[in-house]
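Entry: subunit A
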Amino acid sequence: MAETFEPKIVAFVCNWCTYAGADLAGTSRTKYETNVRIIRFPCTGRIDFMLLIKAFQNGADGIIVSGCHPNDCHYTSGNFHARRRWMVFKSLLDFMGFPSDRITFSWVSAAEGKKWAELVNETTDSIRSKGPFTDYRTLDYTLLTQLENEGIAD
Partner candidate 1 sequence: MKELQIKAAELLENGTVNLLIGFCEDLGKRLVPCFIETAAEANILVFNQECKNNLSVYLHKKEVKDAVKIGLVANVATLRSVLQLLSENQLWSLTLTYLTVNGAGELVVLRSAEELEAYVQANFPTCRPEDQEMLDKLNAMSREERWAFWKDQLSECVKCYACRAVCPMCYCTVCTTECNQPQWIKTSAQTSGNFEYHTMRAMHLAGRCINCGECGRICPAGIPVHLLTAQMNQEMEQEFGGKTGWSLKGGYAMNTFKPGDKENFIK
Partner candidate 2 sequence: MDTNQYIPYQVRIADIIDEAPLVRTYKLEFTDPSANFTFKAGQFAEYGVFGEGESTFCIASSPTREGYIECTFRSSGRVTKALSNCEINDIIGLRGPFGKPFPIEEWYGKDIVFITGGIGLPPLRCVIWNVLDQREKFGKVSIYYGARTVADLVYKEELENWKNRPDVDLFLTVDPGGETKDWKDNVGFVPTIIEQNLPSSKNAIAIVAGPPILIKMSMPILAKCGFANDKIFTTLENRMKCGVGKCGHCTVGKTYVCKDGPVFTYEEVLQMPQEY
């Protein structure tokens, strides 16, 4: 483990606004943490909740989901549908005891390069303070393999 824990943040962003915002942050030389890995989607409406679970399972410690402000959506209603989906998904994760505060939802328009940089820095600091997210990845054992994993067998 490195001395300071470097979180892996996965960002699911919509192509028309947030990705352009991130691009603007780049062209205007705004510095922001490098822990974020950006995945481009045509719209937040296309981001499937299963992708977030897969990201957590494959090693993500924090997730940013960001897209166009309401009424800015290139496909007119993608972000409205997404908003409802994230509201339901966030409460489902809370109900199942999943640390849904590791997922940050936001609207970042193409002109808000600075907001994107602040968003990434904020998220990285908060996830860094929370530490690595291993709950999900250490779930896998059954009756007897459970004992093998707990080393009783050794």
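In this section, a residue touches a chain if its C-beta (ideal position, glycine included) is under 8 Å from a C-beta of that chain, and two chains touch if they have at least 3 such contacts; residues count from 1.
With respect to how the candidates were assembled, all candidates are chains of the complex that A comes from, given by their letters.
Values in this document were obtained by computation on a predicted structure and should not be read as measured data.
Trainee: Since the rest of 1 or 2 are in the complex but keep clear of subunit A, which one touches it?
Mentor: Of the listed options 1 or 2, subunit A touches just 1.
Trainee: In their shared complex, at which residues does subunit A touch candidate 1?
Mentor: 49-50, 53-54, 57, 70, 77, 80-81, 83-99, 104-107, 119, 135-137, 139-142
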